[in-house]
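Encoded as structure tokens, here's the structure I'll be asking about.
All protein chains but one are shown in place.
Each chain gets a letter, A and B, in the order it is written, and its residues are counted from 1.
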Amino acid sequence: MKNASSGNSSRTGLHLQGMTRRSLVKSAAAAGFTLPVLGKSAVFAAPRRTVRQQDAEKPASLNMLYATVEADVEAIKLAIPDFKAETGIEIVLDSQPYDALQQKVFAELAVDSPYYDVIIVDTPWTPALTGKLEPLSEYLTNEALNDVSDPALDDFIEKVFFDTAVYNPTSPNLQFPDPSAVDVEAITGEGFEIYGLPLQANALVAMYRTDLFENAEGMAAFESEYGRALAFPETWDEFTEVAKFFTRPDENLYGTTLMAGNGDWATDDFKTLLAAWGGDGYMVSDDFTLAFNSPEGVEALTYYADLINEHKVTPPGVTSFSWDDASAAFTSGLTAIGMNYHTEVLAPDVQGNISYALVPEKVTRGPHFGTWMLSVNKASQNKEWAYRAANWFTNGPTQTKMLAAQLHPSRKSAYKAAKTDENATKFGNFYDILGQSLALGVGRPRLTNYGAVDKEIWVAVNSAATGSMTPEEALQSAADKVLALLQEAGYPVS
Amino acid sequence: MRHTPGQRILTALSQVALWIWVLLAMVPLVWMVTTSIKPEGYAQTIPPTWQFQPTLQHYVDVLEGAAVTPFGPLLLHSLVVAVGSTALALVLGLFAAYALARLRFKGKRFLAMWILSTIMFPPVVAVIPIFIMAGRLQLIDRYLTLIVPYAAFNLPLVIWVLRSSIRQIPEEIEDAALVDGASRMEIITRIVLPLAAPGIATAGILSMLLAWNEFLFALTLTRSQVKTAPVGISEFTGMFGTQWGSLSAAATIIVAPVVIMALMLRRHLIEGLTLGAVK
Partner (left out) sequence: MKPTREESNGIGWALVTPAVGVLLLMTIFPALYLLWASFRRFNLMMPENAAFIGLENYRNIVTNADIRHSMLVTILFVVAAVGIELVLGLLLALMLAPKSRSNAAAATLLILPMAVTPVVSALVWRELFNPNYGWVNYYLRKIGIMGEPIAWLSSPQTAWFTVISLDVWQWTPFVALILMAGLQGIPPEPREAAAVDGAEGWRLFWDVTFPLLRPFVAIAVLLRTLEAFKTFGTIRVLTGGGPGISTEIINLTIYRTALQDFSVGAGASLGIAFLVFLSILVPQMLRVLARDSDLVEA
């Protein structure tokens, strides 16, 4: 129980238990607080600023907790040797699959465990974690700490940066009012903070089989049936027609994949459509009014369910698809169109080619996006070096290098580099489309219990998709439950 | 006994039905093993691919860590946890089982009932407080943090199996030793232990099976130092698709030792489970 507060020990110096004298001195030096208990060691007592500029002892290694697949662990592995060459610090990497990672991150932070110095954080977790992650504004503006790498904040895709890293410490539910330029002083001036540096940015993109779309016979047949040229659809109305056109169950070919199974992916499909239909893609607004059961929401979900049940343009079993099922369906040649968060490679027995496109629009576009950021554990005993690592691993050159392992960069310079980098160009226009999608992306509501809210919405999407409920009923039922959840979490709902 | 033609047909039919079940039951294992030796990309084809160049590449990937994390250390962690928790359960279980089988003491009946009833504790429920406490006490990612809960899960069954097998040992042997001045401890280690060996084998393999295959506690209570193989398997599926080849290779590697052990100890396994039913 005592150790529950050991993360604060560097502040108060009261909990000596479990810490060596040396590490205590070290962390005290880092935080710059007086430690009367140590008697003569009180020479370390110095104003915060000066100590900050004085270099904290360089650790031999830093522990980093990372996501195996979702944030592309291979990319980080590529860069680790370079970081060692640059700084002499070994990164001890521990990667976990998504659920385990989330559990681990929350568990480590909840008990203020100093074990991990740098932690990868997914957007939906951040509202609950702001108290446990080190605010970085002072680090970012401290010249001395940017000796290894220049943070170059204006190089981040603004939308990605604000959605991922900028939170109000006292009201973590708030979105930053003006996300047009990344400026530390403007952020702190509004009472916001920066809780990490974005790295892997995922957004929903569409992909299609050019061999099918450019098939002469098919093109002619489409044109005679619909009176326009066959091309990847710009709008959702066209999307239905194109998907219908390619749906040929006899040939084992269907129009499109969707991710309608139980899971976060179904919510993300829905909120993409909700935003496209002109609704509030965040689903719950800043003042906690529900925005997903609006008329736009009902229309969007009706469209979604109709693709499956009315037009039948999806492969069998789509209502239990997750993102990997959707990926498998597209890559095995089962569908002409796919929508997912990454590059695809067709299975060896499928002859064909892939091109990428923006997810279609209705009245507008708002593909779902979410980004992983590298954050510094507040309880870490090497916060300054942890910051340097987070900064270095997310900088432009490192991100560009990580393209070799298909990182989805968060920096504009990396997208510029991707135009000519053959690691990126071998995926055709993927990076171009990803960059555009990120600029249009719509994030998630900032709720500490988003996981529970998410689940009620995906159940609604899945229920409508399987036809067990009408879209209205499903959304209404979810709305009642979400309202109760918001109340439970202590949010002021009317 | 005479066999009528009707009986003979019945016997033949039942043999056919039995073998249909057995062969169908092998299908998932056939899927697993064939997928593990199919080249990448042939796991999901329509129709299923049967003609392919078998490859051991997935096994190499899995063991060398080309796929995700090297599997070798994970198998080692699993082995330590399985052996450690089984040893703990057997030692504690043997003493308790002996007391419950042979001694008379106050509260014994209640105790026997209570011990057995702890089987019901659902791991999903138990893991919540254990996870929180282990986190507070900085016990995450230690062998003991998995070994003790696994031993506790197995204790009721171990005690039950051992108690039955101790009761089948003629008491006269122990009485003679007691008269000769042997202590209880000597009786347990010198007389009961060897005579109860078949029961210990059964209890041991049941414990090993649970500890080797357990997922939830291992997922929740480890980082990387004691991460076990079943947790490693879940890393082959994720947002960017599932690596079926590597996954089935890893699965085959995990299942193989259990299968071999179960086959070797088949007779003990079946007898051990039924001991309690023999009055």
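We adopt the following convention: contacts are C-beta pairs under 8 Å (C-beta built on N, C-alpha and C of every residue); 3 or more make two chains touch, one makes a residue touch a chain.
None of these values were measured; they are calculated from a predicted model.
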Worksheet entry | Per the touch definition above, residue among B:37, B:196, B:226 or B:247 touching the missing chain | B:247
Worksheet entry | Touching the absent chain when the full complex is considered, from A:215, A:320, A:413 or A:476 | A:320
Practice prompt. Tell me which residue among B:56, B:76, B:132 or B:197 touches the hidden chain in the full complex.
Written response: B:132
Worksheet item: In the complete complex, which positions of subunit A touch the hidden chain?
Response: 4, 99, 102-103, 106-107, 109-110, 128-129, 131-132, 252, 261-263, 315-320, 322, 325, 328-329, 332, 334, 448-449, 451-452, 455, 459, 462-463, 466, 468-469, 481, 488
Practice prompt. Over the whole complex, note the residues of subunit B touching the chain we left out.
Written response: 11, 14-15, 17-19, 21-22, 25-29, 31-32, 43-48, 88, 92-93, 95-96, 98-100, 102-106, 108-109, 111-113, 115-133, 148-149, 151-153, 155-156, 159-160, 164, 167, 171, 174-175, 178-179, 184, 209, 212-213, 215-216, 220, 230, 233-234, 237, 242, 244, 247-248, 251, 254-255, 258-259, 262-263, 266, 269-271, 273-274, 276-279
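Operating definition for what follows: only the chains that are shown with their structure count from here on.
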Worksheet item: Using CA atom averages as chain centres, what separation in Å is found between subunit A and subunit B?
Response: 39
Response to the item:
In the complex, the residues of subunit A that touch subunit B are 1, 3-4, 18, 65, 68-70, 73, 94-100, 103-104, 107-108, 110-111, 113, 115, 202, 252, 323-324, 327-328, 331-332, 334, 341-342, 347-349
Worksheet item: Inside the complex, what are the residues of subunit B that reach subunit A?
Response: 39-42, 44-46, 49, 68-69, 131, 135-138, 140, 219-220, 223-224, 231, 234-235, 237-242
